[in-house]
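Report on one structure; see the data block that follows.
The complex appears here minus one protein chain, its other protein chains still in place.
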Amino acid sequence: MPTKLSARFCSFVLSLFLIAFALPAFAGPFEDAVAKFANDDFSDTDEAIGVVAGSGNKLAFPIISALQDGRLMADPDTKKVYVTGTDGKSIDAATGEAVASVPDSASAVRLNNRLRRSVDAALGSLTLQSPDLVARLQAAQSVFKSHEETALDPVEGALAKETNKSVKTALGEARAAILLFKSDATEVQKLEAVATIKARGDQDALALLSDIGTDQPASVAKAATSAIGSIQSSLAVWSSVQNAWYGLSLGSVLLLAAIGLAITFGVMGVINMAHGEMVMIGAYTTFVVQEVIRTRYPALFDYSLLIAVPLAFLVAGGIGVLIERSIIRFLYGRPLETLLATWGLSLVLQQAVRTMFGPTNREVGNPSWMSGAFELGQITITYNRLWILCFTLAVFVILLAMLRYTALGLEMRAVTQNRRMAASMGIATSRVDALTFGLGSGIAGIAGVALSQIDNVSPNLGQSYIIDSFMVVVFGGVGNLWGTLVGAFTLGVANKFLEPVAGAVLGKIAILVLIILFIQKRPRGLFALKGRAVEA
Amino acid sequence: MTPHMLTRSLDRGATIFLLVVAALGVLIPLSNLLLPAGSFLQVPTYLVALWGKYVCYAILALSIDLIWGYCGILSLGHGAFFALGGYAMGMYLMRQIGTRGVYGNPILPDFMVFLNYSKLPWTWYGFDMFWFAALMVLFVPGLLAFCFGWLAFRSRVTGVYLSIITQAMTYALLLAFFRNDFGFGGNNGLTDFKDILGFNVQAEGTRAALFALSCLALILAFLICRSVVSSKLGKVLIAIRDAESRSRFLGYRVESYKLFVFTLSACMAGVAGALYVPQVGIINPSEFAPGNSIEAVIWVAVGGRGTLVGAALGAIVVNYAKTFFTSGVLAPYWLFMLGALFILVTLLLPKGIVGTFSAWREQARERRPAATTASAAAEDGITEPKMAE
Amino acid sequence: MNVMDTRATSAMLYLDGVHVSFDGFHAINNLSLTLAPGEMRAIIGPNGAGKTTMMDIITGKTKPDEGTVLFDGVTDLTRLDETRIAELGIGRKFQKPTVFESQTVQDNLLLALNVDHSVKGTLFWRGSRAESERIDKVLETIRLTDARNRLAGSLSHGQKQWLEIGMLLAQDPKLLLVDEPVAGMTDVETHLTAELLKEINKTHTVMVVEHDMTFVRELGVKVTCLHEGTVLAEGTIDQVSSNERVIEVYLGR
């Protein structure tokens, strides 16, 4: 008998409330609304959110925020709703009284995108005055997006109390947004609103302004259109900056993929078709590292990449040395045969990984410091791309320094320039060869760690980069690291400026054709060695 | 490998090879058509088609060996010419479908109908006539090779650089043909062919005929290659391969020689592709994939670079191995086998099967030092900057 | 002489104010030098003096940054490529003997013969009696008759040198550029080579680059000493070798 139950329950609630807040409460709209959560029907939930948020009840905030992160449990049989606190303790959503445990029949109230939006809106008006600055900022933002009239008073209230500058502006914009859509707002208010939003000048502002509808006063409509115009023009400028950034980021990826090849192929003249697989091995190393960390020491997850980088270098490098000792070294002076052997090798490595890890993609997560993005002016810069760019340059510099200043680097250059002479001067050429190849492979492995952050970790990973890598190295000029650097960034930027015009596919084709024609002009690449040294 | 040694040991081999091909070209179709199905000596149709494919690959291998083995031009994009020839033939076959397409459109192939093409793109004009298609099979790859070669050889792009830009070429074509807007069926390519010159492509008779034709083509291609390499021009090619600038100082226009042989080889590849398509029943952009071109080069290496028989044999051996490994219990491991094969051959038989074989024969016959390893690097056609020429 | 008037110079080879530099390094520096028709000239000079680079310039392998290079008084070589220059009649023997190692001695000579070098010509080439006779003759001159069917790659160093000279003969150019022909030869071979070159000089203009002084002396021709890409001294071997600047360059340092 639910009715009787609820009746008794209400009297109980009454007494409790008398104690708790010393003000009378009845099984009013709030309780009914809360009960609606248990219907597991999206539109009911939507209503409930509205009512609860508007009720001004102390429980509103805990309920809605619980709803947002799936802590609001509802029992379809008893129509009872519970809030499970972050601390694991639960309370009855309708009454706020603590309950020992949530019945097993209860399940989390489900959301869909529409509901998530109303939840945000609700929380927006609820958290406008939260002590937490970030929360306030977010609240203001979500009100700006939802701009529901009901939020006007809270916003103005908050605006009056607000001290922090950035939050103040955010609130101002939120207020403007609301006014702009408020039917009975005065023309003056609306004009001010337009000005405020224009000042904001980003794509959300654009969205808002282009959405104000037709029932606006002429002057406001006019102001809005001009505002849209100016925002768009400023955004147009920014978009070319954005393209440049995308180009650099793509270039860094190309460079990272190619730089190892610049050593094995450029310096040693080994046409290493298994280079891509070295990259892949690096990526899988990252995967393994993260697996271990996930299962053993979850706390370390953010450091997983830092651990993976040296490991990937060692694993890929080690395999590289192994390959050099067992295959490549028999093929010096006949680069072509290295092409054949390494091609066969790449097949073997791919299939090996496929049998070990399965053919499907493996999940490699982004550590927190590599996920998300930040706004620089009007362009979005994603952290993973930014880090990859820095990482690439770091690798490049270190490599360069290594070649220039370390003994090994010196020996490498000696051997590659004149093997016989180097040997006669007592350099263990075979050792140097092995190490050089290992170095190249190791760097490919490192590249794999970075690429695992933006691409599939699958047995085919390497294949997708090998051709581009060769293009970069050849375009830059074989045997010249700087050439590789310039080549990579040139191709990257060119590609990204072509893409909006020609589309992704035609853009890539255009780049390839350009490379072909360029090689006609500079048959030995961008940074070719001149003089008799090359010929004789 | 010493040429006169080759010419001796090979001519004998060559003749045996030619006669074997000829014999198969006759016997396999006959056994397939005349003998009762399932009888011990009867070659089932699927094997006829299969071997037809191998033979086409053998022609492709020959065309690669001609430029790489004898002129040191390593093309990592020869699949492109093969595929272009294939597309030319495919387009003819598509036009032959006529009203038998699923939409029954007399002019437009099916894929055009459901992508709402209003009219036939100009690129497809004329392909309803076999002679035109046949012409294009030679002309399109030939033209591409000519333009590409004219640019590349004139500006003396050599070695790795040439190899990589040939790869760029085929890669660009791959992407282009993948685009549906390009008007060649996109990723699905051209398929579901009905008949060729009025004969049903599925019919056993047609298959047998196509097989015999492929064998004939292989023989012709082989004879052409042989007449080229055994002419004085062949000597010049080898001279260019071994010491390009020396030949220049002797007054040879290296670029024209390269251009000639490159274009010739492209045309041969085109023919191979054209015969390939009706037998496998589909042509699609993946034929442009750089990987395919590289594998084709590997066939040549496995068989024996600079020996025509070797090239053809290599193609057949490798592809037979592929077929064999990709079915049955071995299926999950076939890539290991293939990869291992490539590695072992390069390590143990650097001259390829035929090359090593004839080298043994040679050593057995007369103890005389073979070509010094010093020239090996040059022979590879690829040379790093520091050791160019 | 009126024929001569149309010619810029009567010289077979005429270099004037030639400059070449690779990445800032001046390989050839205001080099001027003339070779009269029928002359044989020996070029000496320490390593890096620019001898080979000079030959590269004459044969069109390297383009000079500035300066004139005239062949036979009329043709400006700086505008032409190797093939064209070879066709004009300038033959070159490399420092390091380069022959077609994987082909037989007689094939090497066959390739060198100055007959139709076009693709068509070679594709439909039929051997002629005249050609084989010339090959036999050359083989005799270079003493390789009984090695005719051997692989060039299997020849001794000296034999290779000779084969390359033989190729020059087969090519029958107006001007021969011979780079260090006796490097790594026995004294006997050296002597024979000198004889051979003298023989050749009867019918051709020759420029020999050589370190070996005894050999140069044996040739007994006008000597030019290069240093740092420019002419240091010119004259008979005795004059040059007594020139104190030459001595300084060779010994004093």
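Just so it is clear, A, B and C label the chains in written order, and each chain counts residues from 1 on its own.
Methods note: a residue touches a chain if its C-beta (ideal position, glycine included) is under 8 Å from a C-beta of that chain, and two chains touch if they have at least 3 such contacts.
Note that in this section contacts and distances are computed from a predicted model.
Student: According to UniProt, what is the chain that's been left out of this complex called? Choose from "Urea ABC transporter substrate-binding protein", "Heme exporter protein C", "Cytochrome C oxidase subunit IV" or "NADH-quinone oxidoreductase subunit L".
Tutor: "Urea ABC transporter substrate-binding protein"
Student: If you put the missing chain back into the full complex, which of the shown chains would it touch?
Tutor: Result for the missing chain's touching partners among shown chains: A, B.
Student: Out of A:N164, A:T380 or A:Q417, which touches the unshown chain?
Tutor: Only one listed residue reaches the unshown chain, and that is A:T380.
Student: Could you pull out which residues of subunit B are in touch with the chain that's been left out?
Tutor: Touch with the absent chain occurs at residues 11-12, 14-16, 18-20, 23-24, 27-28, 31, 40-47, 49-51, 53, 97, 99-105, 110-111, 113-116, 175, 178-180, 186-189, 191-194, 202, 223, 226-227, 230-231, 280-282, 284, 286, 323, 326-328, 331-332, 334-335.
Student: Since one chain has been left out of the picture, which residues of subunit A touch it in the full complex?
Tutor: Missing-chain contacts on subunit A: residues 42, 110, 112-114, 116-117, 120, 203-204, 206-211, 239, 242-243, 246, 249-250, 253, 350-351, 354, 358-363, 365-366, 371-373, 380, 382-385, 453-460, 463-464, 496, 499-500, 503-505, 508.
By definition in this document, only the chains that are shown with their structure count from here on.
Student: Could you tell me which two chains share the largest number of C-beta contact pairs?
Tutor: Going pair by pair, the biggest contact count turns up for A-B.
Student: So what's the Cα centroid distance for subunit B and subunit C, whole Å?
Tutor: Spacing between the chain centres: roughly 43 Å.
Student: Multi-chain contacts in subunit B: which residues touch at least two other chains?
Tutor: Within subunit B, residues 245, 379 contact more than one other chain.
Student: Which residues does subunit C have that touch at least 2 chains other than itself?
Tutor: In subunit C, residues 61 touch at least two other chains, as defined above.
Student: Once bound in the complex, which stretches of subunit A touch subunit B?
Tutor: 269, 271, 273, 327, 330-331, 333-337, 339-341, 343-348, 350-352, 355, 416-418, 463, 467, 470-471, 474, 478-479, 505-506, 508-509, 512-513, 515-517, 519-521, 523-525, 528-529, 533-536
Student: Where on subunit C is subunit B touching in the complex?
Tutor: Per the touch definition, subunit C meets subunit B at residues 59, 61, 81-83, 86-87, 91-92, 94, 98-104, 107, 110-112, 114, 117-119, 122-125, 149, 151, 153-154, 167, 171.
Student: Under the touch definition given earlier, write down the residues of subunit B that touch subunit A in their complex.
Tutor: Counting only subunit B, the residues touching subunit A are 74, 148, 151-152, 155-158, 160-161, 164-165, 167-169, 171-172, 175-176, 178-179, 245, 290-291, 294-295, 297-298, 301, 332-333, 335-336, 338-343, 345-347, 350, 373, 376-377, 379-389.
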